[in-house]
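One structure below.
The other protein chains are all here in position, but one chain of the complex has been omitted.
Order of writing sets the labels: A and B. Residues in every chain begin at 1.
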Amino acid sequence: MSQFDEIVRELKTLDLSRMYQGDFFRTWDKSDQEIAGVFAVADALRNLRQRNLSVRMFDSGLGVLLCREEDPRSRFPFASACNLLGLEVQRLALDRTSCGESLWETLNRASFMADVIGIQDDTDPNQGHAYLQSAAGAVEEGFQNGVLEQRPTLVNLHCGMDHPTLALAGALHLIHHFGGVEQLRGKKVAMTWSCAPGGASPSLPQGVIGLMTRFGMDVVLAHPEGYEVLPQVEEAARANAQRSGGSYRRVASMDEAYEGADIVCSQSWSPCAAMERRAGLQGDAVGLQALEQELLAQNAQHRDWHCTGERMARTKAGKALCLPAGGVCQAGEMDAPAVAHCRASLCQAASCQPYIIAAMIFLTQCQRPVEMLRDLEKRGRVRKKR
Amino acid sequence: MSQFDEIVRELKTLDLSRMYQGDFFRTWDKSDQEIAGVFAVADALRNLRQRNLSVRMFDSGLGVLLCREEDPRSRFPFASACNLLGLEVQRLALDRTSCGESLWETLNRASFMADVIGIQDDTDPNQGHAYLQSAAGAVEEGFQNGVLEQRPTLVNLHCGMDHPTLALAGALHLIHHFGGVEQLRGKKVAMTWSCAPGGASPSLPQGVIGLMTRFGMDVVLAHPEGYEVLPQVEEAARANAQRSGGSYRRVASMDEAYEGADIVCSQSWSPCAAMERRAGLQGDAVGLQALEQELLAQNAQHRDWHCTGERMARTKAGKALCLPAGGVCQAGEMDAPAVAHCRASLCQAASCQPYIIAAMIFLTQCQRPVEMLRDLEKRGRVRKKR
Partner (left out) sequence: MSQFDEIVRELKTLDLSRMYQGDFFRTWDKSDQEIAGVFAVADALRNLRQRNLSVRMFDSGLGVLLCREEDPRSRFPFASACNLLGLEVQRLALDRTSCGESLWETLNRASFMADVIGIQDDTDPNQGHAYLQSAAGAVEEGFQNGVLEQRPTLVNLHCGMDHPTLALAGALHLIHHFGGVEQLRGKKVAMTWSCAPGGASPSLPQGVIGLMTRFGMDVVLAHPEGYEVLPQVEEAARANAQRSGGSYRRVASMDEAYEGADIVCSQSWSPCAAMERRAGLQGDAVGLQALEQELLAQNAQHRDWHCTGERMARTKAGKALCLPAGGVCQAGEMDAPAVAHCRASLCQAASCQPYIIAAMIFLTQCQRPVEMLRDLEKRGRVRKKR
């Protein structure tokens, strides 16, 4: 049986009915079968593309990229996924004041021909999820009122609370690497803060602990005091761990986290409290600069939080797998030997991200994903004429 | 007979020959049959898309978006229309100094593979139309000289004098709502200025009075002293009204305009004289800021020009239809009850805009629009595979 046939056979066993015409916001709101469905469709789309088959299911249509600040780290995976399926990306920049009525109007007026909206807004970890929900409400109401001819799917490209597309890409890479989701059971994942200038939201660490715990892995989180992640995400991680037979705990140092780890992921992030302050300072350039100085000084107290070759040597057989973080690895989070160790694995994991996003779109747009995949294979349209 | 067949049958009766290989600048330069043709093609394209049929008539090609300042309100409808027909949008930013020889060269060098150019430049209401004409001259000459392999269609996305795509979208919505263009006869349209910070050009109010008067409607315009629209547009409105049996007049207050109105449209715009001064101040930051302060102060004298729920109650049965304006409705032009009243209708009208633009492209690019529409239906290519 071909790899494609195996994937499709697995897909047939899953209940994905709740995904159709829905959105994808947080992994912990999805069932195990739904997560497995995303992996299976991502693998199937990749398999077809590798066999030079086009999976364009749209012959026209837009993918709207809604974001505060343009970041190629979100744009490229999203644009790649949209392009793969036949949608063209148009960016819509929203400022902080776009909410309520004006979010409703702006979003609907940009979505007349949109089949998907990717949203990237992690300015305030406490608000990001609510923002996604109000955006979903706006297009849902627009669809019900006849303003929109189709209900676009919303995909969370990181919201301050979760980073589902990158966390799932990492997990899919682990599944490929270790030879199946069952092989992840008991593996140790070290998610650690590391010192680098600039401060993202904790979307990624939260995404990692909120996802990896559901595969029966032992997930540890390490960060300096003051860099705590959102308590409700830790609760979700604990609940996952209990169901899956894995574990979740916080440890006090990077060394402890790395000790014997099978998988490591390092990223610098800002304290949630600081992000909340930053969100409140929008437009106040002086206040913002003072805050950034304060954060840099706070960061600088933790220069020893650094992913080094020496620390990598403490991991399982000195060969832990690296998961991709949001930023460029060299920006300070890792030293040169660690980068040399991690680079290829980290990028291989990131290469799953466009397929993960495409799978999310696929499953929310297709009522019968199994039949659709079979049809795309049978159609046999080449992606690149040779 | 299906709705599509009815539309096509109507289209067959119209003389649209002058539109082929032309441009679309001002509605009042077009015949009634040509305006009817745009409506019919917009409806036909929408009908096909709603039946999940792709209307991509281009298998490659660019749609150039030529604009001073990027505005998603122009970009999304244009990009949606281009994408629907199979063209990819590339933006070309032109600064004030691009004119004459350099406009010629810049425009031609961007248009080697362009089938359409959407132009948005309303910096000076007195100059916008001349700018469109010189752009048309540039690509016409480029085409004649063998520089361009095809003559791109120019579409006015608002020029300071007219806003044909949004005005026509509003009119098409009225036709749908009231059940036919004949049903518009005698309806009262209130086009009013309203107080909001920031100042667009009077493109939209001019577009509305220059178009709605041709359907036999009673069009009134209300604005504070000093916010007069261009006299030549008022002349066009009067001429339309005379031909169509409608009327055009200015009234002194918002209350008078709203009294018994079937349709209302509110927008803040800058005085033409101020826009002329603003255009002359390009590059002079201090002068520009002083002018903006002056305009805000002038605006502030007219805070009572505001679309309120109370005023909406004065309209016909308290239920006037709202037409979309250029800006976000919540920005100050309307109070909360008025927004609640208008929002859906306003967005439904705006949803016609991509189809209006697509129809303009279609009619200037297809020599036999009726046969083309029949072919697209017969081709039966699905837009979204299911």
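As a convention for this text, a residue touches a chain if its C-beta (ideal position, glycine included) is under 8 Å from a C-beta of that chain, and two chains touch if they have at least 3 such contacts.
Since the structure is predicted, the reported quantities are computational estimates derived from the model, not experimental observations.
When the whole complex is considered, the residue among B:Asp15, B:Glu310 or B:Asp375 that touches the unshown chain is B:Asp375.
Of B:Leu11, B:Ile35, B:Leu62 or B:Ile119, it is B:Leu62 that touches the chain left out of the display. Of the options A:Gly22, A:Gly246 or A:Pro354, the residue whose C-beta touches the omitted chain is A:Pro354. For chain A, the list of residues touching the undisplayed chain reads 46, 49-50, 54-56, 72-73, 75-77, 79-80, 83-84, 86, 88-89, 324, 328-331, 336, 339, 343-344, 346-348, 350-351, 353-354, 381-386.
On the side of chain B, the interface with the absent chain consists of residues 57-62, 88, 90, 92-93, 100-102, 104-106, 108-110, 112-113, 115, 142, 145-150, 365-368, 372, 375-376, using the contact rule stated above.
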